[in-house]
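Apart from one protein chain that is not included, each protein chain of the complex appears where it belongs.
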Amino acid sequence: MSDETDKAKQNGHAETGAGLPHVSRRMFNMGLLSSSMIAASGLPIIGSALAAPTRGGTVRLAANQQSTNDTFDSAKYVKGDDYIRGTSVFSYLTRLDEQGNPQPEVARSWEPNENATRWAFKIRPGIMFSDGTKLSIDDIAFSILRHKEEKVASSAKQLVGNIKSVAADGPDTMVIELETPDVDLPVLVGIFQFAIVKKGTYDFAKPIGTGPFVVKEFQPGIRTVLVRNPTYWKEGRPYIDQFEIFFIPDAAARANALLSGDVDMIIELRGSGIEEVAKSSNASVFVTPSTRYTAIQAAVDRAPSNNQDLNLALAYLVDRKRVLDTVLRGYGTIANDHPIGPKSPYFNSALPQRTLDTDKAKFHLQKSGVGQAKIEVSVSDGVLYSVDIGQLMQREASRAGLNLELRREPADSYWSAVAGKRPYFATNFHPRPTYNMLLNLAWRKGAVWNFSHYENDNLEKLIIDSRATLDPAKRKQQYDEIQAIIYNSGAMVLPCFLNYVDGVSNKIKGLTPIPVGSLGGFNFTDRIWLEG
Amino acid sequence: MLSFILKRVLQTIVLLLAVSILVFIGCEILPGDVAQVALGQFATEDNVRALRLELGLDRPAYERYLSWLVGILQGDWGQSITTKTPVATMLSERLWNTGLLALVTTVVAVPLALVLGLLMAVGAGRTWDRSASIVVLGLSATPEFLIGSLAVLLFAVQLRWLPAVAYLSPGSGFSQTARALFLPVLTLVIVVTAQIARMTRAIIANLLTQPFVEMAVLKGVPSRRIVGVHALINAVGPLANIVALNIAYLVSGVVVVETIFAYPGLAGLMINAVQARDLPVVQACALIFCATYVIMILVADILAHLYDPRSNAQAAMEKL
Amino acid sequence: MLNVAAVQRRGIRLTLWFSILIIGICALVAIFGPWIVPHDPTEFVTDEPFGRPQVGIWLGSDYLGRDLLSRLIDGTRTTLVMALVATVLAHLLGDCLGLLAALRGGWVDAVISRIADLILSLPKIIVGLVIVAALGSSVLVIVMLAAVVYAAGVFRIARALGSDLVGMDFIKVAKSRGEGPGWILFSEIFPHVAQPLAADFAIRMSFAILFMSSLSFLGLGVQPPLADWGGLVRENLGGLAGGSLAPIFPAMAIAVTSIALNLLVDNIGEQQLQKKGA
């Protein structure tokens, strides 16, 4: 493994700037995003272009996380239903398509300078806010730059850090200047946080946006009722008149509600609910393959989780096949302890796939010298499937002679009190539009979500460089090295990538999976319709 | 009577004050403050500091409590920290939902339970009583999550007669509301009826061993009159107490049913608020629960007083 | 109408034996659990979640493919030991304070009574959720929580029983002799209240089982892979829709044990009533 890292170091400084950003954008993104798996799962692709969309009707969505934290302030979005509310009420500059490529929305087109540090966006004219005022570039600039403001306390603060300025250049052109090159800026400006709001808005109790819907009723933690925005800039959209979100926190109850026809769409099916919906004649399982994951991470800056052998032993104590078959019911992909999906063109196929291997685990345990010391792994109901994965791991650990104990931590304080603060803990991560974004957030020194506190200068450099690397081959090489470093660090046991498994009534048409989230990447309300 | 009520009201106020302090301290002790919890996975030190500033959490604890207390005394429940909406607004719909569920359940369950309990007491020892007792005992010992889950499985998923979730959409009509409420009400009615009927039987059966009941028998008074008049008027106090406790339970203790049927009620809100460390909302819920309990018990006590000729209340009424 | 004793006798004997049988089985299972489990309760005996019952896996498998019977047996031990310890603690606390309050009266009584009122006025489950959120869900926390929550109820019973007795002449005799509160509480009063308190103990334990099950059902139970009955219901509830009986068995265990405890108390109570009548 040291060979590989060395090679990565040698090739670290790749040339920058060459190539055509526009053409190669597909390669910059994950590229794994095809809907082939949906067909494989036996689900008809919902909403083929053959049927003509019909207008009208109400669609009800049951969300999975009930919380009075519900908000329209995109700086504070944390949950899927926040995103759905956001994409329904606000517009964005760009939007990801099924393949993960940015598509024009409010921005009609974009052009970078040669080293991707200055981007010019052409803004679609004639867009109106729901209160009748006209959208201006100032509004868009505010919508991006407000995330830098101290008092906004935005979850996109890190992401906006690379943006130096946003300014108008003529009536319909907006220029974004960057600190360092970023070939994926058009993807970045389309993330949920960069919802386009009116300049100077800090109070989102009564949101005003340019999206397909306006708010009729908003009761945090109870329901959201949205109705068609008559002045929506997309001709003929949305198809449905009304969209409602409410909460059914219990997975079984959610499945029951879909089966009994009380709701039309649900976020997240689990366990035998999946089979029940699959068997049903009035609803279907809607699968979005993704690189979302639940991992067991080690905080490498403290004992006992700074023991690399112990960490590697754990990696061999997960029966990934069983996780996939039993816990995920097959709705996922086996992973190899790094966050890059196997279908990605950047996937490092040279790394040997880790499997359940008690002998190897024993070998590493022997080397680690932990003996009978108690090793605690924190899991939580707030981290999807972590309790189950933990139990599988615990069982194998007892076979290998490791005294592993699970601690189920309360979900509410998990991220503030447990993740990154205990030696071993489960984390989950939703896919980001680009791997680079993910690596920046989770594997950089001092990054917010670097829960393992893993620091590696080489990795640091590779992440920065790859953002500016325009040559696909070079980038592949950089990514290979990144994966090798993470794989060998032992900082993360990542058994499987989890598909998004949702339930959708057969009446719903026009929904296609977009691999950054549930139900069409949480961005679907302006394109679905109800079957006549 | 008046001084009795006045004294109890005073006690209630002290109790509520104690609860509010307790809740406040409790929320302070909980790991993670509202800012950390709200930002969750996205919490960074900068974020948290900014949000704390925004929410006014930088002030000392006692100051925040006092300003909350002053607000409450002026009838202002304060503002939810997380949603920035007034707590009163947040509570209103939940309170209505919880009240509706409790009311409908009470209206169905209490008469049912009393009649059942009386019938069992009349037939005390007979086959009917023994079998009914075991059924009632069985139901009161069955965890409500099982009753609820089975009800959903049968009526919603298998038979498709009723909705699986009790989602009350705004402006839904009577029949829609009735359908939505049916299963949660059914579950709670089973639980509550079993409890009250069991206690009613025990209380009445105990009264039936009293000498005045033997005297009534020896006067030739028929059983139904003995149970329905002689025993019942003596059971008003304890029965009122049991009914009151059950109503208080229906307002505050139905977390499980709210979970199973995704019913947006107060208990769920409180848990939600605790999880979000949204103190004003937690406070409001805790006070409502506590006040419900105390008021219910007070009403039961007043009722018991009114039906007890030996109490001052009766004497006072006679004078009027 | 009052002459019902004859009819009752048979029914009593039947339900009494039933309750003793159930409680006996539970106790045996709890004690000998580790020796009678057919499989290790954490072992995956099949790849099939919610597998149907078959030879060797008599109740089928759970949501992760573990043997449900073994987990149920293991859960019996967890559930009963937790409930027992919680109830013992609740009674130790409640009985001592209750009898003391009855004997001493005055401000001691007033203070303890108000605290008990406070505890009783708060919804148990919600208090449970808050406490577990604050202190984490460990066996210790849950047991202590149940103990404190139920101690308030025990206190009221013990105090009421004690209050009836402190006015009795034999207490006055002891007081006039100059006996200390220790002797009066434990030698004079306690033998009289032991039986009703024992009855309360059984009922209270059934409450504790239900309470802890509800907490577990809401996800605040013991640490996995350990699971009490409520936790087993929760874990496997998803299988209900698919027709699996996996959540039904532990739920039945909760109900049947609770019924048995109640029947036991009912019967013993009625038998005493009969003795008095005869």
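Order of writing sets the labels: A, B and C. Residues in every chain begin at 1.
Here is the rule we go by: contacts are C-beta pairs under 8 Å (C-beta built on N, C-alpha and C of every residue); 3 or more make two chains touch, one makes a residue touch a chain.
As a working rule, contacts and distances are computed from a predicted model.
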Could you check which of "Heme exporter protein B", "NADH-quinone oxidoreductase subunit M", "Cytochrome c oxidase assembly protein CtaG" or "Peptide ABC transporter ATP-binding protein" matches the UniProt name for the chain that's left out?
"Peptide ABC transporter ATP-binding protein"
Would you list the chains present here that the left-out chain is in contact with?
B, C
One chain isn't shown here. Among B:Pro60, B:Gly173 or B:Gly220, which residue touches it?
B:Gly220
Even though one chain is hidden, which residues of chain B still touch it in the full complex?
210-212, 214-222, 225, 229-230, 233-234, 307-310, 314
Write the list of chain C residues that the hidden chain touches.
1-6, 168-170, 172-173, 175-179, 187-188, 191-192, 274-275, 277-278
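Heads up, the rule we're going with is that only the chains that are shown with their structure count from here on.
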Could you state the distance in Å from the CA-based centre of chain A to that of chain C?
46
Geometric centre distance via CA averages, chain B-chain A, whole Å
41
So, what's the distance in Å between the C-alpha centres of chain C and chain B?
22
Can you tell me which residues of chain C touch two or more of the remaining chains?
133, 237, 240-241
Two or more other chains touching the same residue: where does that happen in chain A?
252, 256, 259, 412-413
In the complex, go through chain A and note every residue touching chain C.
251-252, 255-256, 259, 270-273, 275-276, 322, 325-327, 329, 379, 381, 387-388, 390-392, 394-395, 398, 405-410, 412-413
Quick check: in the complex, which residue numbers of chain B touch chain A?
30-32, 35-44, 46-48, 50-51, 53-54, 80, 82-85, 90, 93-94, 149, 152-153, 156-157, 160, 162-165, 167, 169-170, 259-262, 264, 268-269, 272-278, 281
Inside the complex, what are the residues of chain B that reach chain C?
15, 18-19, 22, 26, 29-31, 122, 124-127, 130, 133-134, 137-138, 140-146, 149-150, 153, 157, 208-209, 213-214, 217, 223, 226, 249, 252-253, 255-256, 259, 267, 270-271, 274-275, 286, 289-290, 293-294
